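This is the structure I have questions about; it appears just below.
All protein chains but one are shown in place.
So, subunit A:
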Amino acid sequence: MDSTRVVDLKGGALAELTLEKSVTQAELESLLREKLGTGDIKVLSIRGERVTVQFGTDMDVVKVSEALRGTATINSYKAVGPVLSKQAMNQIYWAIGFAFLFMSVTVFIIFRDPVPSLAVILAAASDIIIAVGGMSLFGIPLSLASVGAILMLIGYSVDTDILLTTRVLKRRKGTINERALGAMKTGVTMSIAAIASMAALYLVTVFVMPEARVLSDIAAVLIIGLLADILTTWLMNLGILRWYLEVRS
């Protein structure tokens, strides 16, 4: 996983700067290392006047600003100490765990039938696992933003699964295949609409405001998860439902 931006969870600091004079990446790095007395500094990118610098440790913003005087000004600064990040990591496990538990209980209350309920929960779990896998594949950091996206994914994933289960189990008209096909038409439209809107969000945040990582991370995670959801809902979940209806009858 991309370890360079995981300030939220690992502890460290990230600064977005505007250069006042032109310097190279190496010059800026050695200037900061010399003035701050630590080697754990990395200039991540220089795009025109915009520079992103990462500090490995919880760096005092006052010192950074003094070190940069005359060279650059700080646009945004984000620092998280190790204590806070450990606390955040703990909270994330609890939040995702309980979110999943509450969602599962709700699904059971809705269907009151173990097999279809488990199928819905299994599909949601698969979506999350695939999304997390995609995050490590594409170097999207596990941050507060991507955790939000994972929770959102639970909601989106369950949407299509509930649609499928309701249509297949509750509707009387038509064969199982006809009902499933009808549900698929609706569900895939839903997924594609959501993917399209997230793609728009992603493109705007990446090209217009690269500093808004919160939004582009959320969009990227959701795009991966929603693509996965098309497969898990219409292959896995539908397969389980078919098998279940056959066994039941």
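What we mean here is this: a contact is a pair of C-beta atoms (placed from the backbone, for glycine too) under 8 Å apart; a residue touches a chain by one contact, two chains touch by 3 or more; residues count from 1.
Heads up, the rule we're going with is that contacts and distances are computed from a predicted model.
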item: Choices "Pyruvate ferredoxin oxidoreductase subunit beta", "Protein-export membrane protein SecD", "Cation:proton antiporter" or "Urea ABC transporter, permease protein UrtB" - which one is the UniProt name of the chain not shown; value: "Protein-export membrane protein SecD"
item: Option touching the unshown chain, where A:L44, A:V115, A:L151 or A:L245 are the choices; value: A:L151
item: Of A:L163, A:L227 or A:L245, the one touching the omitted chain in the full complex; value: A:L163
item: Identified contact with the non-displayed chain, of A:V53, A:A72 or A:A194; value: A:A194
item: Footprint left on subunit A by the chain that the document does not show; value: 13, 16, 58, 60-62, 64-66, 74-81, 83-85, 87-88, 91-92, 94-95, 97-100, 102-103, 105-107, 110, 144-145, 147-148, 151-152, 154-156, 158-159, 162-163, 166, 170-171, 182, 185-186, 189-190, 192-194, 196-201, 203-205, 208-209, 211-212, 214-215, 218
